[in-house]
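The complex is shown incomplete by one protein chain, all other protein chains being positioned as in the whole.
Per-chain numbering from 1; labels A and B assigned in written order.
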Amino acid sequence: MNPKIHIQNLSLSIDRQPILKNVNLTIPKNKITVILGSSGCGKTTLLKSLNRLTDLIPGVQRSGEIILDGVNILNGGQDLVDIRQKMGLLAQRPYPLPMSIYNNITFGLRISGRHNRQFLDKRVEHYLKMVNLWEEVKDRLKDPASALSIGQQQRLCLARGLAVDPEIILADEPTSALDPISSRMIEEKFLELKNQYTIVLVTHILRQARRMADYVVLMYLGEVIEQGTPDELFNNPQHPVTKSYLSGQFY
Amino acid sequence: MRQIKLTRYRKWRNRFHQGWMVIALLGMLLIPLVLVAGLILKSMLLLNTQSVLGLLTSTDWSPLSGHFGFLPFIVSSLWITILSLLISAPVCLLTAIHLTQYAKRWVLRVMHPVIDILAGIPSVIFGVWGILVIVPFISHQLGPLFGKSVSGYSILAGAIVLSIMIIPFMLNMLIDIFRAVPEELKEASLSLGASKWQTIKRVVVKKALPGIVSSFGLGMSRAFGETIAVLMVVGNVTRIPTGVFQPGYPLPALIANNYGEMLSIPLYDSALMLAALILFMVVLMFNIFSRWLIVKTETQS
Partner (left out) sequence: MMNTKNEERLFRVLMFFSTVFIVGVLLLIVGSVLYKGVPSLSFAMLTSIPKGGFYFGEDGGILNAIIGSLYLSFGATFLAFIIGWPIALYMNVYLVKYHTLVNAIRFVFDVLWGVPSIVYGAFGFILMVFLGVRASLLAGIITVSLFIVPIMVRAIDESLKSIPHGLLESSLSLGSTRSEISYRIFSREAFQGIITAILLSFGRAIGDAASVLFTTGYTDRIPTSLLEPSATLPLSIFFQLSSPIAAVQDRAYASATVLIVMVLVISLLSRLIGNRRF
């Protein structure tokens, strides 16, 4: 296994309420790591710790290390803009930028100084094709992104994230607001993308985890209960909590 | 390399913007402090020669001989403010209940622009309207009705004009407050067999009570500081008013009317700045109390 991110002794509390308790985890490169758990178990917080969106939470306190490519990104000296640029986020529901479809894709490129029209045109086409959106929107690239359906918006957000050339994709229950067809599309995209990107997928849907995972992490009440390959975890669970989770006793 | 330079530029730009934001914010937060300090500094000239209590309780206002008794102005201000609240409070309360509990959608669609336009009408226009309509009305209709021959320029005229001015201000707040009463609470009361009106009286109004009180407080503080409109209709006579048909001379009008001469008479400017300081302090206290009441009830629920 070729590791991309090491999480060591990560603990996090909000207003002294512990949310993550001493998490140790290794996320493999160019694989889909699924973080599985019922709602409120801290999986989203863990995901957002990776690109330090947890910094935005009032009353947050944190200890431990997150090592990305050999560098601890929880160190004060790190530049957040650089860290976050390396990790695209796909949220629970799409948040299109208040601008056209075209500009949603090019926003990240333009702020990093790419203004060449032809280059941008090519990128837009490339990434929209990548998420199977090109055929649907190629005639209305100047329309506001908010005019798209939720499923289309989510794919646009994926394309927008990919356009800034991240190494890691963080996905926080990305299909929870979508219809089954759009969900399917996103899942298939992830399976294609995992050759080029390290993907961390947070979900509470067991079947989605089975379909997608190369590596599974089960969380319960802020702790990592068990982690391993899908084969190990799904077919031969060790921990009683994992067993009862898999048998559907709680979600 | 180009990328690194650009990133450095973007970070510098971020820092620049952040710097300006912080400066603007700190500057604006400093304003009230500087304002109070300035007013106090100016008022001290007068306060050094006479006691605060003496100034506030004296009725003798003759700047040329150095007597600055604020009582007539304070009493006028109180009269007008309280009277205007007495007029506008029931109207606002009834309308707010009507709009949030009974009215059909089209009524709201009409009333929102009406309230907004009323809120946007400048003070001086209210003054003009007061002179055109209210003053003659008091002089020709209301005065004779009570067997009085009056000019119409009176405490009552000021209070009526003011009450209309603060209606949109208080009404907007009351509408928000009544909207914030949870629907479940009403449903619970209705399902216990209470009628709609009983529910409104015992549940909605009760729940909204702190908000209602604070909106009245804010309305009063708005009324207390209003200047031009009142000044135009209130008569401006330095005497303690004993009835609503008599002219009055509230604090803001005192400041506005005399700014021209205040530099030519010793201590006059100091006295007017003291008036501004009193105004500021009263409004500040009303505001802080009312807003604190809102915040307190918001955090409770």
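Following the convention adopted for this analysis, a contact is a pair of C-beta atoms (placed from the backbone, for glycine too) under 8 Å apart; a residue touches a chain by one contact, two chains touch by 3 or more.
None of the values given here were measured: they were computed from a predicted structure.
**Q** Thinking of the whole complex, not just what is shown, which of B:Leu46, B:Leu83 or B:Met232 touches the missing chain?
**A** Checking the options B:Leu46, B:Leu83 or B:Met232, the one contacting the hidden chain is B:Met232.
**Q** For chain A, which residues lie in contact with the unshown chain of the complex?
**A** 48, 51, 53, 55-58, 60, 80-82, 84-85, 87-89, 91-93, 95, 97-99, 107-108, 111-112, 157, 160-161, 164, 170
**Q** Residue-wise, where is chain B in contact with the chain that is not depicted?
**A** On the chain B side, contact with the omitted chain comes from 10-11, 13-14, 16-18, 20-22, 24-25, 27-29, 31-32, 35, 38-39, 42, 90-92, 94-95, 97-99, 102-103, 107-118, 120-129, 131-133, 164, 167, 171, 195-198, 218, 221-222, 224-228, 232, 252, 255-256, 259, 263, 269, 272-273, 276, 279-280, 283-284, 286-288, 291, 295.
The working rule: only the chains that are shown with their structure count from here on.
**Q** So the centre of each chain is just the mean of its C-alpha atoms; given that, what is the distance between chain A and chain B in Å?
**A** So the centre of chain A lies 52 Å away from the centre of chain B.
**Q** So in the complex, which bits of chain B are touching chain A?
**A** 2-3, 6-7, 10-11
**Q** Using the touch definition up top, name the residues of chain A that touch chain B in the complex.
**A** Counting only chain A, the residues touching chain B are 79, 81-82, 111-113.
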